[in-house]
Structures are given as C-alpha cells and as structure tokens.
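A single protein chain has been omitted; all remaining protein chains appear in their positions.
Residue numbering begins at 1 within each chain, and the chains themselves are lettered A and B in the order written.
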Amino acid sequence: MPPFEKILLKNMETPGYTGSLADYEHAGGYQAWRKVLGKVSPAEITETVKKSGLRGRGGAGFPTGVKWGFLPKDYQGSKYLCCNADESEPGTFKDRQLIERDPHQMIEGILIACYAIGVETAYIYIRGEFVLGAQILERALAEARTAGYVGQNILGAGTSINIWVHRGAGAYICGEETALLESLEGKRGLPRVKPPFPATHGLYNKPTVVNNVETLANLPHIMNRGAEWFAAIGSPPKSSGTRIFCVSGHVKRPGNFEVPMGTTLRELIFEHAGGMRSDKPLKAIIPGGASAPFFTPEHLDVKLDFESVAQAGSMLGSGGVTVMEEGTSMVWAALRLMEFFYHESCGKCTPCREGSSWLVQTMRRIVDGRGRKSDLETLVELCQNIAGRTVCAFGDAEVAPIMSTLKYWRHEYEELIQQAAATAPVELMMPAMGKH
Amino acid sequence: MLKEKYKAEIEHILSRYPVRRSAVLPLLYLAQKEEGYVSETAMKEIAGILRLTPPQVYEVVTFYTMFQLKPVGTFHIQVCKSLMCALVGSDTLLRWLKTRLGIGPGETTIDKLFTISTVECLASCGTGPMMQINDDYYEGVTESKVDRILADLKRDGTSSLKSGPFMLPEPMKS
Partner (left out) sequence: MSVETVEVTIDGQKLMVPKGTLVIEAARQAGVMIPHFCYHPKLKPDANCRMCLVEIEKVPKLQTSCSTPVSNGMVVRTATTVVNDAHKSVLEFILANHPLDCPVCDQGGRCDLQDFSHQYTPTTSRFIEIKRIFQKEYFSPLIEKEMNRCVQCLRCVRYCDEVMDVKALAPVGRGTMTEIKHFGTHELDCEFCGGCVQICPVGAITSRLSMYEFRPWMLKRADTICTYCGDGCRITVQAKNNQLIEVNSAHGVGRNNGDLCPRGFFGYHVSTHPDRITQPMIRRNGQLMTATWEEALEYVAETCIALKLKHGPQAFAGLITSRCTNEDLYVFQKFMRLVIGTNNIDSSARYGQITGVRALRRVQGTPRWTVTFEDLVAANALLLVGTNVTETNPITGLKIKEAVKKHGASLVTIEPLVPAVGKISNIANLSTHDFPGRPDRFGAMVLALIKAVMDERLVDAELAQRAPAYVKAIGDALHAISWEVLEAETDRASAAWRDAARVFAAAKRAVIVVGQGVLRHPGGLDITTNLLDLLLLTGHHGRPGCGLATLAEENNDQGAVEMGAVAEFLPGPSDVTDRHARERLAGLWKEELPQGTGRTLTGILEEAKKGAVKAVYIVGENPVGSLPPSSGAKEALQQCEFVICQELFMTETAALAHVVFPASSYAEKEGTFTNTEGLVQPVRQAIDTVGESRPDWEILSALSVLMGYPIEYGDAKEIFKEIRSVIPGYALLGPVPTPPRPDVAVITQYVQSGYAEDVTNRYRLPGEGRGAKGERNEQSFTLVLSQSLFHSGKFSTRAKGLLDVEADGRLALNGTDASKLNITEGDRVRLFNDRGEMTTTVTLRDRLPDGLVTFPEHFDEQALALMPLTVDDRTGVPYYRAARVRIEKARGNGQKVTTYSAASSPSPLASGLESPEETR
C-alpha cells in the first residue's frame, strides 16, 4: 500500500505555507475551478461528486451529490448555498483549522458547489467566536475577488457568484441546518419542522444547500483528480475519502489528524496522537463529538468509518475524538456534557427543553452525593422520552452521554449514590492544567 | 446613532442580503462594538433600520450568548468549561483566575477591567485549557501563562500570547 497522502491538510502542513492566495495558487489552487468553470456542465460535476462517494462531514454524513440532486430541476429564481462553519460540537476543531490555515481551499470548494447547483449567492455561516477566522476569510475573499475567482462574470465565463461571510453570535443549535437558516434570516435560531427540507424550502424559502466546511474543501481535489481516485480512498464504498479527526483529552499529542476513513481508533490514538499522556491507561473514548455515545477500550479496534462506528453503537459524527484516562469519573464527564446540552437547548420542543433541565438537575444531585436509587431508573426513562420525539437531532444527541455511560459504567453512578457524604463535583474531579 | 457613524458600513451590510432582516446580527455587532453592549436605544434604532418592531430585535439579542445587555469589563475573559477543556484543567484555570483577580464567573473586578464568564466549547479542545478574552483566543494556558497574560493586558491592553491562526499539532517530523 503506497504511503498515504493527505488531501486537506497537505498544503498547510508544508512548512512556510501561509494560506495566502499566492501560496494556494502555487500549490495548485484554483486549478479545479478554472478546469470546471464553463467547461464542465453542472450536471456532470454533481455526477462526479455522486460517484466519488463524498459524504457530509458535518455530522449526518449524508451523500453530498445526492443532496444536491434534491434541488428542484430547472428552477427559476434564486437558490442559495450555505457553508456551515458553525463548528460548535464539543470535541470538534477541524473546520477552524481549515478556515484559518487554508481559506482558499474551502472558497474554491464553495465556488465549485455553487456552480454545480446554479447558485449565485453563498453565505459562510461562521460561529461568532471565530473572530480571527472571519477576518481571515474576509481577507481571502477580498483576494479571490480581485483575482476574479469570485464576483461578477468570473474569469470571463459569464458566471457570477458572490460569497458573503455571516457571523453567528453564540448558539450551538445554529449548526443545525434549518436553525442556521433561521439565524441567517435574522431570527432566533430555532430548527424548522421538516419536511419541507432546505433543498426545496430553505433560505428565504428558496431552494438551498447546506454543506460543512470540510465537505466543501474536498471538492477541488475531487475535481482535479477524479471521482475514482477519491472513491478508492478510505473504506469504500460507503466511506470514501479521508476524515480529519480532532483528538482531544488525555493524549500526548492532541490535534487534528487527517487519515483515510477506516483507520482504527487504536492507530489514531496511539500512533498519530502519540498515545496516552501519562502512564494512566485509557478508560473511555468519545468517537464522534459530544453527541456520540462513549466507547470503552474494547472498541479500540473499531474502524473509523460510518458503518463500523455505527455498528459498534456510536457514530462518526463530526470527527471529534475525545480520550479519557483511568481515574476520570464517567458520571462527572456525562454531567459536563449534559450541562452543555442544557445550556444549548433552543427550548423549542418540550421534551428537549424540559428534559435537559431535568436531566442536568438529577445528574448534579448524583454528583453532589445527593442521588437516590430511583434516579437511575428515571434517567433512563427520561432519555428514552426525549430521543426521537423532537424537531431536530439535538434530542437524540443530548441523551448519548448519559445513556452510554450508564451502559458501561453504571457502577460509578451506583457508588456515588451509595456514598453518604456529600462530595462536591470539584473534589470529585479537579484535573490540573498542563505544563505546555 | 449608528446610522450617522456607520452609514457606509450599514449600507454595505444591507446590500449583502435580499431581505433586510438578515442584517440584524451584523448590526447588533456594530452596536456592541460601539457601546460595549447592546443598549435599548441601539435595539430601537436597528429595528427602525430593518423595519422590525423592537421586540423582534430584542428576542434575537437574548437568544445568542455573545450579546451583552449590560456593560462588561474592559477585558471579558471567557473560559471554556466543556468536557474536553475540563479534562485538561479548565476548573483549575477558573480557580487560578479567582486567586489572581478575586472574582468568579459572572463577576467583574471593581476597577471594571475584568469580567469572567464560563462558556461552552470554543473549538480548541486539542489545545485546552483555553479562554477567549474579547476577540482573542489564548490556548494551552498554564498558571504562569495566565499571570503573564493578565499582566500584559493591564499594561498594554493586549498580549503576545494570544493565538494566531490554528497551529497545533506541529507537523510530525517523520
């Protein structure tokens, strides 16, 4: 097997690469755009993307080409593309790197997508906290406009595409595609009831595609090197290409690692991320961001592709891999995530809104040593009553931490409940800061 | 009045959207940049510009965590408390800030210089613990780093320790 060559992080990992237009072009940037613009038909591009087997990197993993195909055919009037750069899933920080280190790569991806689906206006919805990222994007867009890659009558080919940066303002839910659209329309970011789907009734009620940064960043490479090339990478047919995994937690070398899908957790954690940071053995892994159920060391050999992770009872999600060492309280960990979900529930759906506050309060009691035997029963039932009964997938996500920790580490809950003495969470867990 | 001061900017913002209302977040950012928080006057003015009622602007402001309805300290320290940072010491970081500034989350120093808040994941889990101070990220912070950052801010209003474009991890020397 030939040594694996990175696709998305290649440029930026070459020493001295700044992400400027010059650097990007020097590294072969915008060749794909020049190649397809006006020469390859939009339909063909969509076909190629379908063939490549590219699936969404935002969390749901929906086949990108197929999604594009849902747009109404020969529709008159405006359509929109939204690049989802809201990256807020705890444990995920890949889009931030793609944005800050190689903005033109994603811009070229956006251009290709717009061209393929006949869109003249695209918005990059970037989470508000990414102030630097937004500045970098604005600068890159300015460069791209002067270079004639973006704007009116691009490269004289008659196509016009405008790309605007739109900053969110602090709301995880705005990563959910319909909440994103609401937010972009200047409203509270509450997810919409689906159907209708954005493909037919999206931004301003017009046909709209929402794609993740990483998804879009793949497009130039697919256009350059062909569907077959991409389809062969990773573990085809269902999981082609690479994924950027964001490794965090108790490893020696946390960070983003681009590897072919199908790489095992073991390889990712112990080779790429340099293994555990101390002699404490590995205790738990979250394989796909806060919304993904926990894994145990038994799962180290699970292949990191959509199917395998799903079969093993979790999800690839956003690619955020969090590693926890022995000594980490799983109840405490679950509470931390539950607090996140409670804080971020938009409040639209009763089960999610009321359930998250109920769960958080119960978990706090348990962690504070005021738990009751009946609590575990209640926790499970509440989780079951939330999942699958809400407008958006947040409801399913928020129960993952409690459900999975209860599944593998129920005894930790029971011990806490038995402990008579009240022990505050800080005592329970007080990890020290590193010595960078 | 924003209209006078940022006329050109506001027009540019409006020009980006087919529907005026979409400009509400950008305009709110302008207002917050201007006054340090979003005042009622500002909300009324924005409502006027976008042909909304003030309640329609107000409901948006309160949905997003980044808008302040009251003034905050010159330096708004936002510590990520989500699990990934907690695993690598965000609670210790908070405790350290308390010993240094004497304030906890939600509090402001008497000199109005610092306000501390806890926030959820800011997408630098690989470089935790971290905090965002106003617009800047500070990653992989330690006790000593915190001390230097606070000193820098007091002295120069900024600190060289803030993160630049995403760096870590250093490429593997293979």
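In this text, a contact is a pair of C-beta atoms (placed from the backbone, for glycine too) under 8 Å apart; a residue touches a chain by one contact, two chains touch by 3 or more.
Since the structure is predicted, the reported quantities are computational estimates derived from the model, not experimental observations.
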Determine which one of A:R55, A:R188 or A:H221 touches the chain that has been left out. A:R188
Consider the whole complex, including the chain that is not shown, and state which of A:P198, A:G255, A:G319 or A:P351 touches that chain. A:P351
Mind listing the chain B residues that contact the chain we can't see here? 40, 43, 47-48, 51-56, 58-59, 62-63
Considering the whole complex, not just the chains shown, which residues of chain A touch the missing one? 171, 188, 193, 342-351, 353-358, 361-362, 365, 372, 374, 378, 381, 385, 388-391
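Criterion: only the chains that are shown with their structure count from here on.
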Between chain B and chain A, distance of the C-alpha-averaged centres to the nearest whole Å: 22
Could you pull out which chain B residues touch chain A in their complex? 16, 18-26, 28-29, 50, 59-60, 63-67, 81-84, 86-89, 91-93, 96, 119-129, 132, 135-137, 140-143, 145, 163-166, 168-169, 171-172
Which chain A residues qualify as touching chain B in the complex? 13, 15, 19, 78, 87-93, 95-97, 100-101, 121, 127-132, 136, 162, 164, 166-172, 183-189, 204, 246-250, 253-256, 272, 290, 320, 322, 324, 328, 333, 336-337, 339-340, 343-344, 346, 426, 429-436
